[in-house]
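Just one protein chain is left out here, and the rest sit where they should.
This part shows subunit A:
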Amino acid sequence: MTTQVRSVQPDVAAGASAVEAAIKATALTKIYGPRGGSESRHRGWRRAKDSGADTKPKAAADDVTFSVAPGEFFMIMGLSGSGKSTVLRMLNRLIEPSSGELLIDGRNVATMPDGELRELRNRKINMVFQHFALFPHRTVRENASYALHVRNESAAKRDERADWALQTVGLGDWGDSLPGELSGGMRQRVGLARALASEADILLMDEPFSALDPLIRRDMQDLLMELQRDLNRTVVFVTHDLNEAMRMGDRIMIMRDGKVVQLGTAQEILNSPADDYVTEFISDVDRSRVLTAGTIMQEPLVTATERDDPQDVLRRLSNVEGVGAYVLDDEGHIAGITRADLLAAGVGRQRATVGQLVTNEFKTVGADAPLSDICTLVGRNSVPLAVTDTDGRLVGVVPRATLLNALATPHPRKDDGNA
């Protein structure tokens, strides 16, 4: 296979955090020649719409540029034939890029000699496959420890790591079984354990859950998100399911015909789809499950501290035509809310502070609560729903109008007030 690697000048403007990126792909391109018979085995063929133009070389991936930060959950989204699997396989060179530059932890992968490449695959960048791709003649434990077996670790170390990984994915008791004795969901857990056991910090996942039942898929998504939070691996995840992409991904790269159509967070894509193709995609997305409180929340218009003067707070409230405000203590925790009527009653009294005029008629949610969970909480009280961080500090509020606006089908929004 001919690999002509175009040397590309590091583009300073492209990524401010260029040095820290776990994966940095620049202008990655894969072109299958017209006679590339053997390549037909790879997925990522562009469907030949122009079947007459067989002589034209086909770009399975065309000038794909992106970078993935360490610990990021990066989704590559597209329909079959969009080139998403090709891009994924170029990251560990299961498919040789035709041109472009690929840096993993600052090391140039595209020109790496074979020995070094094998080392990289073994220790740095592991993969989970769509149809599990377990070794059917090895036990679950031997499957899980395969990377360590390849690098000639001692049997004790292998078993220890494998058992830890199997424990982590909830298959602690199955080490001695053969993969054929497991259900689909369990097999993919073994696939995941195999990638975890090697301690590689980058996981490539090729539609890992698309062969599973919907309920099991949901379980596996939860498991993976939990693992990623705990173990902080960098994940590149290929899927054709936008709901899955939006549920799990920090950022999503949408591909079509080998080209990147849009790259951004779920919010950015939902709120300002790049073109009609993306718009059509997101019309199927259940926005209430994808958008979270943290993504639509706004700065509260008025807050008070416990020592504030009621009259002062009342004036600020009336300026924004509000009827209530959150009262915070010195660390930003919510001490309660105060209402206009309570304040008005307090104004007459001497030495009254807002701290004496609070009630607890409010509700709080975490920033990662999906909108479907907060619909019933918004609009019940005189103050908007509070969004708090893990320490219980107020980070934003969700007024009723904001919620309705977020759930409505997209028209490019003008106020990008979200943090």
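Things to note:
Operating definition for what follows: contacts are C-beta pairs under 8 Å (C-beta built on N, C-alpha and C of every residue); 3 or more make two chains touch, one makes a residue touch a chain; residues count from 1.
Keep this in mind: contacts and distances are computed from a predicted model.
Of the names listed as "ABC transmembrane type-1 domain-containing protein", "Putative ABC transport system permease protein", "NADPH-dependent 2,4-dienoyl-CoA reductase/sulfur reductase-like enzyme" or "Cytochrome c-type biogenesis protein", the one that matches the UniProt record for the absent chain is "ABC transmembrane type-1 domain-containing protein". Within the full complex, the residue among A:V87, A:A147, A:A165 or A:M246 touching the omitted chain is A:A147. Taking the complete complex into account, A:S198 is the one of A:T29, A:T65 or A:S198 that touches the chain left out.
Within the whole complex, the absent chain has one touching residue among A:T29, A:T139, A:Q221 or A:Q267, and that is A:T139. Only one of the listed residues, A:F129, A:W164 or A:Y277, touches the absent chain: A:F129. Touching the missing chain, out of A:A69, A:L178 or A:A274, is residue A:L178. The chain not displayed touches subunit A at residues 38, 41, 92, 94, 118-123, 126-127, 129-137, 139, 146-147, 150-151, 176-178, 181, 194, 198, 204.
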